[in-house]
Each structure stands twice: as C-alpha cells, then as structure tokens.
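Report on the following structure.
Note that this complex is displayed minus one protein chain, with the remaining chains in position.
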Amino acid sequence: MSYYTIKTVLVLFTLFIAGIIFFKRIYDYLIVNLRRGQPSNVTGQWGERIKLFIVYVLAQFRLFRYRKPGLAHFFIFWGFLILSLTILFAIVEGIAAFSDPDYIVPVIGSIGPLALLQDILAVIVIIAVLYDLYVRLAEDPERYTGSHKREGVRVLIYILLIMITLLVMNGIRINLRVDPNAGWRPISSVVGRLFVGMEETTQIIVEESAYWVHLLIVLIFLIELPQGKHFHVVTSAFAVFLRDLEPRGGLHSAPEFNGDVGVSKVEQFRWRQMLDFYTCTECGRCQDYCPAYASELPLSPKLLMMDLRDHLKERGEALTKESTNTSTHQSILEKELVGDVITYQTLWACTTCYACDQECPLLIDHISPIVDMRRHLVMEGRVDAELQDALANLARYGNSFGKSARARARWARKIKPKIKDARSETVQYLWFVGDYASFSSTLTDVTKLTANIFRKIGLDFGILYDGENQSGNDVRRVGEEGLFEMLVENNMAVLSKCNYETIVTTDPHTYNTLKNEYPTNGNGRPPVLHYTELLDELITSNHLSFNKKLNYKVTYHDPCYLGRYNDVYEAPRRVIEATGCQLVEMPRHGDRTFCCGAGGGRIWMEDNPDVQERPAENRIREAAALPDVSTFVVTCPKDLVMFKDAVKTTGLEEKIVVKDIIELVGEALELIDSEITE
Amino acid sequence: MNQDIYVVIEHLRNQVSDISFVMLAAAHALTKETNGSVVGLLLGENNQDLVKNLAADRVIYIDHPALAEFTSDAYINTLENLINDNQPRVALFGNTSIGAEIASVLSARLDLPLISSCINFDSNAGELLYISQICGGKIMIEGGFLETTTLATMIPGGYKPEQGQSKEAPEITIVTAPELKDLRVTLAQYIEPEVEDVDISREPILISVGRGIQNEDNIELAEELAELLGGVVCASRPIVDQGWLPTSRMVGKSGKTVKAKLYLAMGISGAPEHIEGITDCKTIIAINTDPTAPIFDVANYGAEIDVLDLVEVLIEEIEEVKGE
Partner (left out) sequence: MNIVVLVKLVPDLVEELSIDASGIKLDDSWLRLIINEFDDHAIEQAILLKEQSDAQVTIIAPDIEGVDDVLFTASAKGADRLIKLTGIDEGEINNHALGRAVANEIKDLQPDLLLTGVQANDDLDGPVGPLLAEFLGLPYVGYISGVKVDNNKVVARKEYPGGLIAEMEVTLPAALGIQAAEQPPRYVAVSKVRQTMKTATIEEKSVSELDPSGSLSISKMYQPEVGERATMIDGDEEEITAQLIELFQELGVM
C-alpha cells in the first residue's frame, strides 16, 4: 500500500472525526442551549439585514475604530476566507492523492491571478499575525485583562503555521515542477528556494510534513473553535444578519415567567441574547470605553458576556445530564444567575451609556441582559436604600425628588406673562421639561433662561405644569418596568388631551423614551425634538440669528442618549458654531463620548466610597487638558449637575467652566438681565 | 372632680427629665385658672430625693419595688387608682416613651378624654383651652377642655423647664402602692448605648449635619470645621439611622437635648423631633437649600445655599484668618 493511499484514507478519516466533533460541539454547546432560550423575532427587513452584513461583516466596519488592529483583522479575515479555498483544495488534493499524488483541482486550481492573490494574502496575513502577536505579547493592552490571552496567542500561532506550511508546500511544489501556476506565486517561489538545495525525496518529505501540519492544525483549530472566543468565526455572520432591529433606544418589554418579571435563570434569556454571549470575541474594546470599568466598579461588558457564556454552557450541560444527578451537577444547578454568577454590584454599576454596544465589532447587545437581570432584582426587592427612596418618590409624586407635584412648575412662577398651560391651550411646541430641569436647584436658572429664549425667539410653547410625570427612561433601565408603565400611563393620559404639533425637551433621556418607547397613538408617535435640534432648525431657516459672535474656545460633550442612542451629533455643533464659538473636540467625542455616570439610575444610587475617580471627573480632566479651552458645553440637565460637581471635586474651577448650550445662545442673543424675569 | 392639676413626673436612671419641669410650669399656668394645686405624682423605689426641685405645691409619692424602673403595666395600675379616686381636673403626662403609652391606656381604661401633643394651655372666659401641635408641627389645634377629668400629653416648646423648677422641695405625701403582681410587662435589662466619646449635651459649639450632607464621606468636612472652631460634630436622626455617626451624636427627641452657644445646622430641614432638641441653644445658624425648611423658623441666622458648596470655602477662609 503506498503512502498516498494511506494519505487519502487518513485525510478522510481525520476529516470525518474532526467534522463529527465540530458539529457535535456546535450542537451541544450552542444549539441545545439556544433551544432552551426564549423566542426572538429576528426575521424580516431583509434588505436592512443584507446591508448590515455587507457593512459589518464583509467590510469589517467597526473593526477600524482601532485602526491598526482593525486593519490586521481585516486582512486576517479576508485572507482566511480566500485562503480557505486553498485549504479546501488541499483537502481535495489529499483525498485524490491515492490516484494522483500531484492532483490539482481542475479549473479553479489553475487560475493564475487567484494564485497570485493567495500568495500575496498569505504574506499579508503573516505580517498581520506578527503584528497581532506583538500587540498581545509586547504591548499586552489593558483591554485583554480577563480575556483568555493564551488562547489568543495560540490561535495566532496556528494561523501563522497554517500560512507558513502553505507557502512551504507551494514552494516545494514549484521546485518539483508540479505547479502550473508557478509563475504566479512569487512568494512561494522565494520560500521554495530555501529547499532547492535538498534532494528531491527530502523535499517531498518536507512537503508532506508541511501538508499534515497544515491539515492537522486547521482541524484542531476547527474542533477547538466552539469552545472559546473563536466561536465568533462561526456565529458572527449569523449574529450580524439576525440582528435585533428594534431602535437602539427602545428596550424590549419585560419577560414574565409565572408572574416573575425579569430574568433569574439563564435559559430565560431570548435565544438571540444567548447568541451574543457566544459571539463575544473577548476583544475588550467595550471594556476600554466603559465608564463603570474606568472607575473601577466591578463591571466589564466583556467579562459579563464571558461569564454568561460560561454559565450557559455549564448549566446547559448540567441540565442535559440531569438524570445522572451528581452533586456537582446539583451545585451547578443551584447557582443563582443573579447573585452568584453575576453579582449585584456588577448589575447596578451600569449607566446604560451604550459605549459598549457602540464599540463592539459584532454589534453585541450588553445592555439588555443587564436590564433583564435588574428587572428580576427589582421584583425581589433587592434595591439599595437610596434607589428605593427615588422609586418610592416617583411612584407617589411622579418625580424622584420627593417634592409635591404642585411644586414642579415653581421655577416658572415669576415669569410674566405666564407660560401657556399646554393642558388647556393649543400650542405648537409642547415643552416636556423633565424632573431635573424642574426641581434641581442647579438647573433653575438654565430652565428659566430656556423659557425666556423660547419667548424671545417667538416660539408658541407651553408646559404641562403639575400634569407632567417623569418620563420614565431611567426607571425602565433600572428594571422597574411596572413603575415605568405607570409613569407612561400617567403621561399619556395628560398628553392625549393636549393639542400640539411637536414635543420639545432639553433632556436626552426624556427625548429617548418619548421617541422610541412611548405608545404610538395610531398615527405613530408625535415628533419629538431635542432643543438643540429645534435651535438648529431655527438657525438654518433664518428664524434665529445672533447679534453677537462669541469668541471663546469651547468643547462639547455629547450626551449618551442624544448621540449614541439617537444619532444627534451635528445639530448641537452647528448651534455652537452659529454663536461664534470655536469648537475643540475632546479625544473621546461623538459616538465615543464618555458618560458622565448619571444614567441607568446611577444618579439615584449611593456612590461607592472606594471609587478613586468618578466618570465625570475623568471626563472633566480630559476637557481641561485641551489647550485654551475654557468652557465645557453640555446639552443635558444631568450632565450639567454631574460636571459642575466634578469641576469642584477635581479643583479645576480656575481652568474650566460648565455651561449649558442655552447659555451660549443667551449670550449671543445679548439677552440682558432685565429681559430675564427673575 | 377637684381642681388640682396632676403632673406625672418622668424619671429615668435617677434623673428627672426636662419634660416633667415643662409640665409643672404648664400646671401652674393651669391652676391660675382653676385655683387648684399643682400635684406631682412620683412613682419609684427609694426615689424620694427626686422631688427636691420640683415646683409643685405637693407631691404624692408611691414606693414599690415594681416601680423602681418604668414599665407600663405597673405604672398604669398605680396611676389608675390615684386618678380614679381623686378625679383631678387635669392629669399631665409627657408625650414620650413613658407618658404617651400610659396616658392612652388610662384614657381607655377610665373612659376619660385624652388630648395629646399639647404645647400650650390657655383660658377664655373661665374655659380651659389646649393648644396642640400635629402634622409635624405644621398644624395647630385649639379647643376647650370638657367638663370632666381630662388627661393630656405635652411636648416641650411652650414652657421653659426653668419655670417648673423650685429651690425648695415640696411637701411629700406617701401613698401606698396597690398590689402590683402578675404584671404582664417586666423589664429584663437595659442595653446601654455605645460608649460615649463625647457628651454633646455639654458641648458649647456644635456642628450638626443632616441629609444635606449627602454622603458619609462629607462628614469629614464637618469634622474639619468642628476642629477649627473648637466644636464637636453631631447629627439629626437620619444620619444616625444610616450608621454614619453613633447614637451618642444624635440630637432631638430620640437623641439628646443640646444647649450649645453656637449650633450650626448644616443640611437639616428642621423636623419637630429635631427642633425639640435644640430650642435651648443660644445661637442657631441654619444652612439649607430649601427656603421653606422649618429650621429657618427657629434659627437666628440662615443662608440658602448648599452645604457642600459652602463648607469647603468656609474651612479655607477660617484657616486663613486663623493663620494671620
């Protein structure tokens, strides 16, 4: 029996074994568990899905947010895709070996330009892999903390070996004159020259060895795939294609199991959420931009995904083997998802700022599992004292400050003539003021100024006075779905009786929920504008122009719920420019804006005394480092509160001052004190 | 019914409480109208000496081992007979851990009317009037006494304890206790509060913190300020309930009554229970962002500003002045 016959048999055999293991693992680890998950509606809108696939998978769009690693991955990805053809050929050629040791796949195997492309790609992939190894081993960036670093290095070495063995095989074949495309493989030729001095038989042995190394490493990689971070190779295309297409700012309603709201067992997640756990590549980009992680709270979106994935697999296994009922299985099954696997501190640390979801190359949703688990915590009553107070106040008074609803419009008391009551008068713009703008003493002056500017511009606007309840955006994100529903009911009862064209608000959180989550009234939701969008419209249509051009250098902080969640980046910038200010961007701007730390209900929670640097302090320092910038411009009431406080606690009062954009507008309009009624 | 005003004297650990003197002062105001006597009721064991500065016309003293420490059943059974047999015009109790419960039970047992939270008494054309405070001090109620023995519980604020003290001890009548057995309520033990590092009731300068301090960390700032001024930090109940300061530092109805020369109330709203503890302070300065906070009604000076905005600047400036 010749070697080549054995080769065929062995190739087929190893293929078969590897195939079985590979598919069985996918079934056991992934399919079994996904089937335990709850239904997900991820079909329809095929055009949109195809577009997503092209942008995020084929073009690897998100990867380039980290330019060099992104470029490296782009080539490794495409290199692999195209070179996988080569691997396929190699397998076929191996199988055909018993009849023709030098078998070359017909037609495709002989396209010259393809051969050239393969050669070039092999080199590029090698360079990319060497760069990645350098990053992992020499730089060891922070984002890999907690990831399986050895697995990462190991797989890079696999890829390196696969490429090298490919070039060696090609090279030797060229030497042996069995490659019709020899002319098209310059790199392989060069590699071949390394062996040209050897005897033919030696070269053949080297070639066959390279072949086996090549094949075996590919198969080992394949069977290891489902177990770790490289599973994304299989799941990512599906993850992107079967993406949840609900608007970013709209959460799914709370799941309920026998009256228990929220997720308390991992199989209560929707299967689409579970798919995300498996798709995490442990790249840590989310971790790099997470404000909770930056302030050393025990939350990393990456580690959250990894923990959920590991728990899902472990529990899935134990559930499947339940009949054997060993004590290990019992203790696994007794592990509480919320509390044991994911701690309370982890869950409550999230500000829902969306930086993680924005950064993730595979569009993983880290926030909805957190909210679903919080929903369970709220049902259990496991809510810390300060948050409990805020929620109790919201339930009783419709605001988190614990003040009487009648005090809501106290800020407007001295404004003459009295601001229209939108509940009884028709208005063009219904100004939904929001809790902080109404009740916080830090905001009173800004809110009054906003009213006066609206008046000066000649807007027909009104407010809801004590009919307004908190919009509920953060109540929902805290997990109190019932309270959210109650606030929505109350607000809708009032809104449905009002006559208006557009809702305008200064609060991005309010904006987000009114726009994306409030019930439609049959005609869709009424248009909601953020005040910066309104000002921008008025400036562009020449209804608002400024007498004075302000000359200072400012920087602008994109609010999470305005920017990342709702894509409003340019309008505020145009307004700033229109006032004559010169905008200097912070390094983390636009969709990379760094959260002030108040969202997700965090502003209602007790501060962790061990925190060395709060997110707002981190951000203010970033702004203060910009040369000649004296003003930090915000367009969110909570940002104003958080950053004013941070300026004090970081001792940067001399360096930078926090202003709401409306203050710039006021200055540019030369609104004199007497026009601003006290 | 006679025209005497009975005052149930409250004492704990051999000390007569301030409310007893307030009640004696009130009783004198009442007897001006009724022309009866002010009669103190003292229950205890070997506690006769406690009568020494009670401003009563006479004191009825009942001695019994079961009355050595306050327990509701024993006191109620003893007072039941005294009041029922003598039918005074009014019997005064403190609105306290001692007085509030016995007054109510007696009212139900003897079917006598009870007026609670009285701060003041008055009269109008021969009719006795009560003035009570309810709803956290936000509402005052005035009304007349019915023509029958009436029980009333008192809160401080209307009469000064000094007005109920006298230099001479009143005459004592000793009355035998009733049989006090099969008592349903007995005292097992006292549990002392944490060892006091400081007795705030003796401190002349107090920096007091309330909810406005927001964070346990910020109490450090109050400590710094206190040190600079030679004072001591104390707090309202919510701060102590959170565990941010020990109970020894609590000011108010459930805590200590303080008599400071300077009481700086930082971020304290001024709930009646707190105010009860500070009315004897000479100068009260209140810092609070809420201009409607009741603390401003009892303070001598006030500033409508956030404690956290003010305190660091204040510390800096004081350090500078001291450095000169």
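Letters A and B mark the chains in the order given here, with residues in each chain numbered from 1 onward.
Please note the rule applied: a residue touches a chain if its C-beta (ideal position, glycine included) is under 8 Å from a C-beta of that chain, and two chains touch if they have at least 3 such contacts.
Because the structure is a prediction, the values reported are computed rather than measured.
Colleague: Touched by the hidden chain, which of the shown chains?
Modeller: Looking at the complete complex, the unshown chain comes into contact with A, B.
Colleague: Of A:K403, A:R525, A:R592 or A:K655, which residue touches the hidden chain?
Modeller: Checking the options A:K403, A:R525, A:R592 or A:K655, the one contacting the hidden chain is A:K403.
Colleague: Which of A:L319, A:A395, A:I457 or A:L626 touches the chain that is not shown?
Modeller: Per the contact definition at the top, the residue touching the missing chain is A:A395.
Colleague: Identify the residue among B:D73, B:E216 or B:D280 that touches the chain left out of the display.
Modeller: That would be B:D73, which touches the missing chain.
Colleague: Which residue from B:T153, B:S208 or B:S236 sits in contact with the chain not drawn here?
Modeller: Of these options, the touching residue for the absent chain is B:T153.
Colleague: Extract the touching residues of subunit A with respect to the undisplayed chain.
Modeller: On the subunit A side, contact with the omitted chain comes from 254, 259, 261, 378-379, 381, 383, 385, 388, 391-392, 395-397, 402-404, 406, 480-483, 485-486.
Colleague: Touching the hidden chain in the full complex, which residues of subunit B are there? Just list them.
Modeller: Residues of subunit B in touch with the missing chain: 12-13, 69-73, 96-97, 100-105, 107-109, 111, 113-117, 129, 132-146, 151, 153, 184-194, 205, 229-231, 241, 246-248, 250, 253-257, 261-262, 283-286, 296-305, 309-310, 313-314, 317-318, 321-322.
Everything that follows uses one rule, which is that only the chains that are shown with their structure count from here on.
Colleague: Residues of subunit A touching subunit B in their complex?
Modeller: 385, 441, 607, 609, 648
Colleague: What residues of subunit B sit close enough to touch subunit A in their complex?
Modeller: Its residues touching subunit A are 215-217, 242, 289, 306, 309.
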